Each structure stands twice: as C-alpha cells, then as structure tokens.
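Mind looking over this structure? Questions follow.
The other protein chains are all here in position, but one chain of the complex has been omitted.
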Amino acid sequence: MQRYSGFGLLKHSLTHHENWQRVWRNPTPKKEYDVIIIGGGGHGLATAYYLAKEHGITNVAVIEKGYLGGGNTARNTTIVRSNYLWDESAHLYEHAMKLWEGLSQDLNYNVMFSQRGVLNLGHTLQDMRDIQRRVSANRLNGIDGEVLDPQQIKEIVPHMDCSDNTRYPIMGASWQPRGGVARHDAVAWGFARGADAYGVDMLQETEVVDLVIEDGAIVGVKTNKYGVIKAGRVGSVVAGNSGVIAKMAGFDLPIESHPLQAMVSEPIKPILDTVVMSNHVHGYVSQSDKGDLVIGAGIDGWNGYGQRGSFPTIEHTMQAIVELFPIFSRVRLNRQWGGIVDTCPDACPIISKTPVENLFFNCGWGTGGFKATPGSGHVFAASLATGEMHPMAKPFSMFRFHDGALIDEHGAAGVAH
Amino acid sequence: MSQKNRLGTGGRIDRTTPLKFQYNGKTYTGFQGDTLASAILANGIDVVGRSFKYSRPRGVVAAGAEEPNAVLQLGATEETQVPNVRATQQELFDGLTSQAVNGWPNVDNDMMSWVGKLGGKMMPPGFYYKTFMYPKSLWDTYESMIRKAAGLGRSPLENDPDTYDKVNQHCDVLVVGAGPAGLAAALTAARSGARVILADEQSEFGGSLLSSKELLDGKPATSWVKSAVDELAGCADVLLLPRATVNGYHDHNFLTIHERLTDHLADKAPVGMVRQRLHRVRAKWVVLATGAHERPLVFSNNDVPGCMIASAVSTYINRYGVVPGSELVLMTTNDYGYQAALDWHDAQRKVVAIVDTRQNPQGARVEQARKRGLNVITGSAVIEVQGSKRVSGVSVATIDAAGNKVTGAVNRLNADTVASSGGWSPVIHLSSHTGSRPVWDDKVVGFVPGPTVQKQLTAGGINGKYSINEALSEGVLAGLNALAKLDLPATEVVLPSAADMVEEASMTLFQIPHLLPTSKAPKQFVDYQTDVTAAGIEVACREGFESIEHVKRYTAMGFGTDQGKLGNINGMAVAAKALNKTIPETGTTIFRPNYTPVTFGAMVGRDCGELFDPKRYTAMHKWHVEHGAKFEDVGQWKRGWYYPKPGESMQECLDRECKATRDSVGILDASTLGKIDIQGADAREFLGRIYTNAWAKLAVGKCRYGLMCGEDGMVFDDGVTSCLGDNHFLMTTTTGGAPRVLEWLELWHQTEWPELDVYFNTVTDHWSTLTISGPNSRKLLSELTDFDLSNENFSFMDVHQCTVAGVPARVFRISFTGELSYEINVQANYGMHVWEKLFEHGKQFNLTPYGTETMHVLRAEKGFIIAGQDTDGSVHPHDLGMSWCVSDQKPFSYVGKRGMARQDCMRENRKQLVGLKTKEPKVVIPEGSQAVFDPNEPIPMTMVGHITSSYYSANLGHSIAMGVIKGGLSRMGETVYYPQADGRVIEAEICSLVFLDPKGERQNV
Amino acid sequence: MFYIYCPHCGEHREEEEFHAKGQAHIVRPIDPAACDDKAWGEYLFFRKNPRGLHHELWIHAAGCRKFFNMTRDTVTYEIKEIYKIGEQPSVVAGNKLAGNK
C-alpha cells in the first residue's frame, strides 16, 4: 500500500500527481471465499478490514450492489458520540469511539475525526432528568460526560439563543467533549483501502440476488454478475436493505425501513464550533470544515426505500434550527437528501446469528449507524472469524425480540442522529 | 465612477431611474432593471470573488441561476446580512450594499492567493485525506487552520427583522418556467379554464425571449410575451408568480416555490410586507419548461475574469445594455454560440475572433458572422487564456476533428473577454428530485428527463428543443396534453413564429486539448466554485474513484451553491474520457432539492418565535400569570410549576406550598389532564381489555385508578376512570399522554374489536379541573356548595354532581396527594369564576395555590408514580410494585398480559421501583443518579438502577426519593450508593415507597 | 409529501393530516396465553418491511379520526389502493399475505 503523508503529496506534486496508485483494486472474484460480506458501506468495509487485520482472514469478498460507501455512509450527518444510556449500547459505542480516536493513523487515511464535542440539549424537566440519568451512567461506565447549565452552554455556543424568551427555553445539556464529527466518505474509503491492502476483494456494482442455503446453512451467494460465489460464512451488512436479504434467507426481521432526511446550508464562515442536538425541538446541527451547516431531520413514520422523505419533516427541522439559532433565519438551505434507516423497536442494532447457520446479520442501526462504524465492524469481524458472537455483540441478538430482553434506547435516540 | 460598459440605448433597463449601490465599500450607479451582476459589469468591475481552494480571482461567468462566482454578501445592517447571494439573480435597488465574500485584505489583493499559488500543486483532490495525520496530536491545529478557510459569506449575528410565510396552493397545471414553452403551455391550459400557476425565477416573464433579438411574426419577441402575460393575468384561475423559483419537486406532485416579494425593493422588507413566501403546491399536472443552461468549455485558465459563457454575453448586451468588455474572442462548438459575437459586434465593440472547434461550419449564424466581416477561425480552439485579474489574451491552435489534440501552431490573440459555448444542458433538476434517473440523449448531447411516476410533462429546452418555434409548439402540446389528462376541453392557441434558421450540428466537445497533458497543463476548471479541475478529476479516476458519485465526492464537484449547474456535465465527460467510457456509462448524479438555495426563514414561515409551537392554556392561565407562577412545559401545555412569593427561593416556595396543603388546603389547576368520555353498552368490557385491572364491578358514581400497558406489557399511561352511568365512563390520562391514549383506544376499537359498542370523545378542553387538597378542603368546599359533603354521603373515590359557587359541577373525591381531596370539574367557561370564588372563601384557610412541583413532592411522599417519570417504557406493573393493579382473573387476555409474561419480564432481579432514604436526611439525591452496590468498584462500575424522582420533603423534614433497583423489592433496608460527578457518594437505604401515612388515613377522613 | 385519499371523507388530503401506523393486517392472536415467547415476539415486533408493495395502516388523525388501509409502493411511493378496515386489498404482490384478517 502506498503510504500517505504530507511528504508524499510534495513528492507527487513534482510528477503532477500522475503516479498515485489505485486506492483499491477492481478484482475478478474467486470461486470461493472464507467470508463474504454483503454490503460495501462503512460497516461492511470495516468488518472486512478488521477480519483481515485482527484475525488474519484475508480470503474475503465484499459485495456491493452500487459503489463503496454509497448508502447511508454517504448520506448521514457524520456525528460521532458514545454517550448512550444502557450499558450494552454504551460499551459498544465507546468501543467505537476508542477506535475512532486512532482511526486516521491506523488506516493511514485522514478520516478527519474532529472531536469538537456534542451537546444534547434539555428543554423540559423530564429532558433534564433523562440527561442526568444518562450522564451519570456514562460517567460510571468511563465515558466522558458533563451536565451543563445554560450559562455554560452559552460559552460553548455563543450564537445559540439560550435565553428564557424562547418557546422551549434551554434548561441545560449533556456535553460529551470527545464526541464530534468525521468525514463520512473518507471512513468508507479508508477502510476499503486498508482492506484492499490485505487482499480483500471488493466487488462493486455486483448485486446479491439470492442466497445459497443447504441444510439450514448458508454456503454461498448468487450474484447478478458472477453467478454463485461460495463462502464459509456470510455477513449481511446492508442497512436499509436488510429486509430484502432476510427475505432471501426466509425469515422476517424486527425491523422497519424508514426515510431519514438531512440537509446542508450554503457554506458560511465558521460560526458553530460544536455539534448541537435537541430531542425536544427536534433537530440537530453542526458546521462542516467546508462551512456548511449540516442539519439532520427526524424519521418519517412510514416505510420507504426511496431515499426521499416528506417535506413537512424538513420544515419542522428548519423551524427547530431557527428556534435554536434565530440568527440563521437569513442563511439559505442549499441541498437536502434522504437515506434509508432500518430501525428496531428498541432503537438498538442487531448484531446476531440468524436462523440460518453461518449467516450473520449486522443491521438495524436506525439513526445511530455512522458513529458505530469502526466498533460495529470490529465486533462483527470477531464474530464472523470465530463463529461465536463477540461478547459486546451478544446482547444485540435478534432473538431478544422473542424473550423480551430489549435495550430500550429511545430516550437516547428520540431524534435522529 | 461612470458605467463604462453601459450602452447608450437598448436593453430592458430604465435609464431614467439611476440606482446607487455599494460594492466593497465603494459606491456605484446602475439602473432600474439591472441585476447586481449587470450593474457590476456595467461599472467595469472584473473581480467579484476568490476561489475556494486556490484563491484565484474570479469574475462574473453567467447571467442566471448557474452563476458560480459572483456570490456576494448582501446587507446594509447586521440584522439584514445575507450570505452568498448570486449577483446574477439579485435585482438592483437603491442603497443595495454588497461585498465580496473572500479575500484578505480585499478581494483584489488576496494574501491567500500566495498559498494557492505555492501550495496549489500540493492540493490535488482529496489531499486532506492523505495528510495532517502525523503527529496525531497536531490534528486539532491542522483542523483549525483548515476551518479558517471555510465558508463563503457569513451569517448575520443579529435576529432577522423580516417575516416570512407559507401559502398552500392547489392547481390543475403548474407550469415551471415562463419562457416561450412555459408561456405557451400556460396559455393553452388557461384558455380552457384550468387552474394554472405559472412560476418563474426571474423578475419578468419571458425567459430567453427577454434577451433575444429574434422576431416573432416580425415583431420583437417581448411584445408577444407582453400580450401572453396580459391574457394570463386576466384569467380568474391563473396565478402568476414572478421572482418565484420552483425549488423542489416532491412525491405525488407536491412542489415548493420560493417567492421573493421584497428582495428587489430594499434591504429589509417594507413595513407590512412579507419578505419571502413559500408556496406549497399540490398540482394535478406539472409542465416543466425549465429550459437549458449553456455549458462553458473546459480550457486552461478558463476561470480568469473575462471568461464567460456565450449566452451570458448576449444577455448582458441585449437585456441590460451592458457589454462586459472591449475585445471578444468567442469559442464555440455550435451555431448558437455565434449570437454572442454578433451581439458584441452590433454593440460596436471589437470581435477579435470567433474560434469554432468544428472544421467547416456553415450554419445561418455562421454566415451572418462572416457577412459582418468577423474573423471566423475554424477547426481551432482557445487552448489557454492569459491574464490574472482579467483576460489579456488567448492562445488559439488548430485541433483535430475529434477535439482530442492540438494539431497546429499556437497563435496569440489579444482580448479581454473570452466567451465560450460547449452546447446546452437541459435543466432537468426538478424532474430528478423524485428519484427519476435522467437519460442521456446523444442528439441533445445532454441528459433529458427520464421516466417518472409523477404526473409530469416537459416542454422546450428541457427536452433539448432550443429554437423558439420548437419551444412554443412543445409548450402548446404540453398544455393540450395536460388538458386531456384533466378531462378538460382542448383550446386553440395560434402561435407566432420566428424566422427559421439553418442550424448545423454541434460538435460533442467538453474539454479543449492543450499542448501539455491535462496533468501538466495550466488549470482547466470544471467546477469553478469548488475549484475542481480536469486534472483533478483525472487523478480521482486514476486512484480508482470510478463511479461518478465517487468522483463527485472525492473532488467535491457539484457541491457548491450552484450545485454544478455549469460544471457537472463537463466533469462527467472528463471522467468518462479518463475511464475510457461513455458519459451514460459513467452515470449521472441525482439532483436533489433545492434547485437554488432557499432562505431558512422561508422554510420556517411564521412557525418561529412566539408561534414556534402552540402554547396551550387552561381557563385559569391568566390568574397564574398574575400571581407570579413559574411555568413548566408539559407537552404543549403551560402548567403552573410553582408560585414563588417575592424574595422566595424555589425550595422555600415548595416547602411553603407543601406544608400549606398538608396543614390546611392547597389548590392545583389540574385541567390539563387528558379526559376522554366513553359511552356505550360495551364500555365496561372495553376498559377491562385496555386496563390491567378489573372494571366489571365498578359501581355507578365510583372512581378507580387504572394502569395502561402496551402489548409488550410495559406501562405507558395511567389515570382515574369514573363510572358516570352504567354505559358511561370518564377516563383521565396523563397530561402529555392524552392524544396518544385516545388514538390507542380508537386503534383497538376500530381495527380489533369493532363489535364492541363504544364511542370515545375527548373532553379535555371542556372541563376545568380544580383540585383542592388538604384537611380543610371539605370545609372550603362546603362554603361554596349546599351538597352534603360528609364522609358518609360523599366518600373516598366517589363522584357526585353538585353546584359549586353557583356553577353545576362534577366533583371527584380522589386524591393524588394522600390528603382529603376534591377534584372540582366545571365547564371551562366557568373555571375562572369558580377558581376565584374558591380564593375568596379560601383566605380563612390560607388556601395556597400550588403547581406541578409541589404536586410531585406530595405524591412522592405517598409513593404514587408519575407515568413517564418513574416509568420509561421498560417497566411493567410488577416492576413498579403495583401487582395490586393487575387482575389476571379477567376472562379476556387484556392488552399487556401476555407481554409481561415473556421470559425476560419474569426473570429474577429485574429493576423494581422502591423508596430511598438518604443517610444524610437533608441531602437530596439528584434525579437520574445511578446506583451501585459497591462504591469502591473501579470504573466501569456495575449499575443497579437509578433515581426516578427525588425531593426534599418539608412535611417529613428529610429528603425522599423513588428509584429502581435490581431486585429492589426484596432488598428492603439494604444500602445503595449514588456516586456523583463532584466525587460525592450519596448513601441511601432502600425502603417502602410510601413515606407518609402508610395506612392512607388522611384521605379517608 | 403524499396526497392521500381518505375513504371516509371521500377526498384527497395532505399527508400532514394523517399518521402512518405500520403494517396492516396484523392479527392479535386469539389466545395469547397459547403463544410461546417466539410467537408473541413475532406478533409484537417482526414485520414484512417489503421493498415494493406494502399494505399499511393509516389514520386520518386531523380529519375524521378513522383508520384505514393503504397499499403503497415503498420504492416509488405510489399509492395503489385505499381500502377500509375489515376489507381485503385487491392489489397484492406476487407473494402471499401473511395473517390476513
């Protein structure tokens, strides 16, 4: 793998950048792999990377029906945080956070992970109880977190309306300084480049059209381009399309796919230096390194695979942003788009064995997928490598919806993020 | 300063109305009818911005929505600042104040340009992914440097003084674009009486006709425009919206139009006027007549000010009377491009050369040029531009027929303006908003709208039909099509016609070859605003970014505020060439709303400030305000939280309210509780199915508390329901849960048990609920009613009807405080009257108003739960120690019964709600605190529960708390620890939830 | 934003007046006690979530407050059919509908 550095840039500038190597190959698939990962988004690519790096399993293919990182990885609002309420999710997201903190160096690819802090605002007494509860749990779990009062919030976000004159005055916030944002596309590309260097094959524009299941166990996948490709184990990491793969495997999931929308303003000079999220007024915003205000909306209530949501959802979000930041009223909205989020009833993911042997699912991340990317890949890789679920993944079994051992994170995920 | 580029005559400007405006601190003059861009060009201003990455000087390129460079900061005051206004779309008004958004110390001399020049070579696409990683500790420093360069304009720092609103529209046909095709379509539809909306982003209707010299039926095209607009304006069901951009095309033919009502008048909307309006349109049919954007050609240094697209040159000359330079070189791949040179020549400025990339063009316009004696150089191209802040000359060379390489010697020509035309790209943005993929049309050399499920028709330029005659007839056809689909009668529209002109085929060419390979040639810009070059796209492709989405994302192409209107097709062509594919094989990108940026304020409308969300008030709200209440937001309700006296702290106030209630009598406005009237012979059966406890035997005139669970067995609401008649019940719900509970009841009734005879109606707003509570509440009530309030006649959990303060009332003897308590319900129109009468008579009992906080303390003293505070969707009734409220004897398997019998719900050691008493009586455990059994365990600690409610109880003289603890009900007397952020560890003993009057005697007196 | 025909009001209204309530035709087991945890869990949580034709339950929340069913394409978002509670859809995908009621 060609190593990246400032010096390398200088060197390549002398040859007019004509000698950069490909970041990943365009391979011809083998007939059989130890592991096939369906879905070349951030989670799938991270899984492949860690399979190779941590477990020495390099006979791996990632099959992606579009282009790498082209699903929700390319469509989210890039927020990273780990201040989840319940132990199970807190540990998982904190595991991801620790990986984030060294990811650029590990991948030799700058994913621009920017720990500019995440504020979750409270506007009601119950919001504040929930914030206290979550921060208390975070601290005892070793996750950074503080409860701030409006004065302290004002110091961090001087341009937000922290006064008493608003419809829902800000009463306080939780503050995770280690939280922040990352450059979403770079995460997929960095993992892909890293996996490729280990010999992982990434098959783009290749669609899995069926699964090959014999005696209750998966033995391969059928693709539109290359016919059947055999595999020892198969991991499905297809986010909003999980139901489609599950249908091929013959089971239902406790998942519904919904549109989730986001939007950006025109680029403006730096004015917001942290991530601001509000469940109650229902919106969240950060400012990218390019200057765009990156804004996330809530989920639409109906199922949809169209990567489009409802206009009123966007209107409500814009109202929330202007409620928090009245000065943004004259700023202009440049672009809006939608992704497909697969949501579980308890707002927690599924990282699980399935009724089909050797077929594993990693899905149901709802609005919380991006921030988990390295952690999700890491524990899923361990599970695929050993055939046994990683201890951190165990609570996220799809079978929890049978016995009732849910991990209800709605309080932490009331608004999309 | 004079307007050196202004022509003495011509154009649609009013030379008798001069307008002063400021640009970068200097005052200039333009005319009514100018855009800011035309006025800037008229005044000979070359540099209007600096590029994002390389800080290269940039000038005006285009004349409309596609302009990437002339993006300015507007606003005369702090509160009226608007970032990133496209000067080509901003009409000039007197006093307009504008500034370039980049450049230090100013846009003409930008120090950052040195960084761009020196470091530019080290900034290929995606360079930031490859560096700034080592040492890790310096990333924050690197990032703050990167961040400083962010952004174009700036946000205002003061609140917007203007108002915005939204209007919902319905129509038969929405016509987008009022050029020849749109006008023809609108006329056709309107004449049959269809409801038509015609919207156009420009200040005047007419589109390309406004800057055209062509004649229609021998008359100026604009005179036909005027007659068409006049006719439309006279139709009753036609809405004409100029200055209105259709920005988004959403599902089921829902479109949004951003109308700017005052931006052309002044900095701030004149008094009484709305600045901008968002029309939310539901159209039965849509006709997209959005036209096309001209493509510039990609050649070296094609971003030097003075480089423009050819049609923009014509527009400035013909519509604004401005010639944006002195000496023109035109490069074109097609006949249309010639018009710029013809217009330039007709404006009596020098056309240095027309450089046609085609070998032997002979079309009508070509011949016109030759006839005027213009220097037409064929089979050649401008391969490079000289100059930095303004074009000073060009290098022209012959190229091969395919346009792939330079074949001959290079000639230098002096010029200050280079117009280029690479053909036209249909404006297909709206058609792809709803997920329709555009399709490539080789004949058009561009993408045209693809198949769609929307009720959408297209006409004119969007279909690649660019001549006026074609546009007009396509417009009529679209109109007729729409009428046919709408079952409206067809109408006849007689069209004027323009003189036919022989058009020759265009050459399919995007990037002009240079002597050097792209990687070494001077920069050839594809996307000006994001500084994406042809070489950059090649690097991306070389590195394996082969999907066009990857190319886009890796290079940032199309991510500017112009969303790549000029550059996207050129970029795809460059990528296709690099990948050795065709453009359609490379794929297109999907356009998303907005077509052009929309003001946040317009998206928000009037749902901001005071109107952001409804404030719901009870009938006694005014009294609470007048008596100094602090309010708590509960859902949309404003509830009295506590009523501090002057100088009183919150705790002092609560102590007073709590004591007064237990010692004498307090009063609470409980009107916000949800109230649902239930009638029908099966009402009782229904209640039994929806609540966890039994309802079969509740007698008329009695009340009962009930818990409501989801099918998962988890508690989601609670309240008291009363039996008013054998078939008539009144259910109460939590304040926040009322709408959800009503929908829940309807869901079960309508979809699962329609055979049950029962009706539900909300009466939340109908009744005012005045709760008096405390040992003197009976005495107080007896002052206002003749009804026998004795315990024998009116016992606990009774409801009676009587007259209170002259008003018929339903009085419930139920208690959430554990005190003798009456909930007086009167029709809300009389709530205030009764409330005031209670105070008149309550003086002698020190009647004390209390709010939700005191209510919380008093109920916690009694261990009563608040659904939503002591529950969180993960606790069932047994977890709450409320098995007494669950009746598994009922014949019907009530909602939640099976759910709470699942394996995980039955396991040992679930978290259970208990009381908690601190070892230090005065210490109040913060709500939300997590509990541990072992305070010395290292982090991560094993958490065993948390505090749900916690207060200081003035009545008891110590703090009280409720919380869940693993296996808590069997751990009475044990100690748990609550480690705090400040290092304290609060010790507490697990105890019964009932802190006061465990036998419940006080409420039964 | 969808434009939805309310079968009770007899006209199209904006989506803002409605709430989507998930998959239609989920039948409550007649004897919940006879269900094992798996069966009950699937009744509670497991959904078809199809890519394509979907039968779903809606309520005209701001209008007549009546529930009704809708068959909608979850990719193109086209509404194929509206029918009342208790009725069966006439537009169905190739595969069979589980648990009609």
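For clarity, chains are labelled A, B and C in written order, and residue numbers in each chain start from 1.
Operating definition for what follows: a residue touches a chain if its C-beta (ideal position, glycine included) is under 8 Å from a C-beta of that chain, and two chains touch if they have at least 3 such contacts.
The rule we apply is simple: contacts and distances are computed from a predicted model.
Novice: Look at the options "Peptide ABC transporter", "ABC transmembrane type-1 domain-containing protein", "Spermidine/putrescine transport system permease protein" or "Sarcosine oxidase subunit gamma" and return the one that UniProt uses as the protein name of the missing chain.
Specialist: The correct option from "Peptide ABC transporter", "ABC transmembrane type-1 domain-containing protein", "Spermidine/putrescine transport system permease protein" or "Sarcosine oxidase subunit gamma" is "Sarcosine oxidase subunit gamma", the UniProt name of the unshown chain.
Novice: Counting contacts across the entire complex, name the shown chains the missing chain touches.
Specialist: B, C
Novice: Per the definition of touch given earlier, which of B:107, B:828 or B:947 contacts the omitted chain?
Specialist: Answering carefully, the residue with contact to the hidden chain is B:828.
Novice: Of B:203, B:227, B:375 or B:679, which one is in contact with the hidden chain?
Specialist: For the chain that is not drawn, the touching residue is B:679.
Novice: Using the definition of touch stated at the top, determine which of B:166, B:191 or B:465 touches the missing chain.
Specialist: Considering the complete complex, B:166 is the one touching the chain left out.
Novice: Of B:115, B:149, B:763 or B:994, which one is in contact with the hidden chain?
Specialist: With B:115, B:149, B:763 or B:994 as choices, the missing chain is touched by B:763.
Novice: Considering the whole complex, which of B:802, B:880 or B:960 touches the chain not shown?
Specialist: Of the candidates B:802, B:880 or B:960, B:802 is in touch with the missing chain.
Novice: Since one chain isn't shown, list which residues of subunit B touch it in the complete complex.
Specialist: Residues 163, 165-170, 195, 237, 272-274, 280, 282, 606-607, 610-611, 613-619, 621-622, 637, 672, 677, 679-681, 699-702, 724-728, 757, 759, 761-768, 787-788, 793-794, 798-802, 805-808, 810, 826-833 of subunit B touch the chain absent from view.
Novice: Determine and list the subunit C residues touching the chain excluded from the picture.
Specialist: 8-11, 13-14, 16-17, 62-66
The criterion applied here is as follows: only the chains that are shown with their structure count from here on.
Novice: If I rank A-C and B-C by number of C-beta contact pairs, which comes first?
Specialist: A-C
Novice: Taking each chain's centre as its mean C-alpha position, how far apart are subunit A and subunit B in Å?
Specialist: About 22 Å separates the centre of subunit A from that of subunit B.
Novice: With chain centres taken as the means of their Cα atoms, state the distance from subunit B to subunit C in Å.
Specialist: Averaging C-alpha atoms per chain gives centres 28 Å apart.
Novice: On subunit C, where are the residues touching two or more other chains?
Specialist: Residues 1-2, 19, 37, 40-41, 44, 76-77 of subunit C touch two or more partner chains.
Novice: Counting only residues that touch at least two other chains, what does the list for subunit A look like?
Specialist: 306, 308, 310-311, 402-404
Novice: Within the complex, which stretch of subunit B touches subunit A?
Specialist: Going by the criterion above, the answer is residues 80-84, 121-122, 124, 127-134, 136, 139, 143, 146-148, 150-160, 162, 164, 248, 250-251, 254, 256, 280, 434-435, 519-520, 535, 539, 542-547, 549-550, 553-554, 556, 559, 561, 563, 592-594, 597-601, 603-605, 607-610, 612-613, 615, 632-634, 712, 868-869, 872-874, 899, 902-905, 926-930, 932, 939-941, 943, 946-948, 979-981.
Novice: Please name which positions on subunit C make contact with subunit A in the complex.
Specialist: 1-2, 15-16, 19-20, 22-23, 37-38, 40-42, 44-51, 54, 56, 72, 74-77
Novice: Where on subunit C is subunit B touching in the complex?
Specialist: 1-3, 14, 19, 21, 28, 31-33, 35, 37, 40-41, 43-44, 57, 59, 61, 65-67, 76-79, 85-86
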